[in-house]
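The complex appears here minus one protein chain, its other protein chains still in place.
Showing subunit A:
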Amino acid sequence: MDNYSLDDIFIRDFDRKTQEIAVETEDLRVFYGDNEAIHGVSLPFERYKITSLIGASGSGKSTFLRSINRMNDNIDGTRVTGKIMYRDVDINSDNVDIYEMRKHIGMVFQRPNPFAKSIYDNITFAPKRFGEHDKQKLDEMVETSLKQAALWDQVKDDLHQSGLSLSGGQAQRLCIARAIAMQPDILLLDEPASALDPISTSTVEETLMTLKDQYTIIIVTHNMQQAARISDYTAFFYSGKALEYDETRKIFTRPKIKATEDYVSGHFG
């Protein structure tokens, strides 16, 4: 597993005139204490596309993803250096209002984590905190986001039941609805389907496919079929570096790097 070179790297180029970049990292490094976990990753993410981050456990893909909306800031002893360019602003600088930034870059986590509130309140809770009190608008918001997350039909008759009473797949779609109710630009998903059964997984995948019309989606996944099915671009992470980044089709059929080839063909390690 250690015998792949970290210098052997292929990162695809984007034609910046025709392809709009939603967010881009430049030499992003993450430190846990003195230990560098991510070794300078520079990846652009195209707007309205789904990009998968794949790689073995411990390859740093989740750590990288969580840096993009600075969720790693909450962990003691973690330091992130490098730039994260979003709308021409480096959001990894100290003078950025991270709470405001997170309204634009939403996140869905590995474990479904609905609040112990009703479905309705799960979705309207944050918008209300940010000053939206118009009942009609809130109602619309609930309906739209639940429809987008493909959950509306199953819960519309009882929006006041607890979010905790939903099944795993439904709860995860509620979390997606909650994230998109904020109307973010970018949606980060950290293995959103890893705790779900195959049927729920495919529902979540369908949901994501329809969402990419309006959102830029970056998704960490362990499931290579999933990456192949839903994403436009794929980045392969290995030992804290992005070794290869290309169109998903190419990654899975003609990878340029040996490590990628071994990983996607199951001969890894």
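In this text, a contact is a pair of C-beta atoms (placed from the backbone, for glycine too) under 8 Å apart; a residue touches a chain by one contact, two chains touch by 3 or more; residues count from 1.
Heads up, the rule we're going with is that contacts and distances are computed from a predicted model.
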Undepicted complex member, UniProt protein name, chosen from "RNA polymerase sigma factor SigK", "ABC transmembrane type-1 domain-containing protein", "Phosphate transport system permease protein PstA" or "cysteine desulfurase": "Phosphate transport system permease protein PstA"
Residue among A:Pro44, A:Gly60 or A:Gly106 that touches the chain left out of view: A:Gly106
Contact partner of the left-out chain, one of A:Ser42, A:Ser162, A:Ser202 or A:Asn223: A:Ser162
Selected from A:Asn3, A:Ser57 or A:Asn74 as touching the chain missing from the view: A:Asn74
From A:Lys61, A:Arg178 or A:Lys241, residue that would touch the chain that is not displayed: A:Arg178
Those residues of subunit A which, in the complete complex, touch the missing chain: 69, 71, 74, 76, 99-103, 106-107, 109, 111, 113-118, 121, 125-126, 129-130, 160-162, 164-165, 175, 178-179, 182
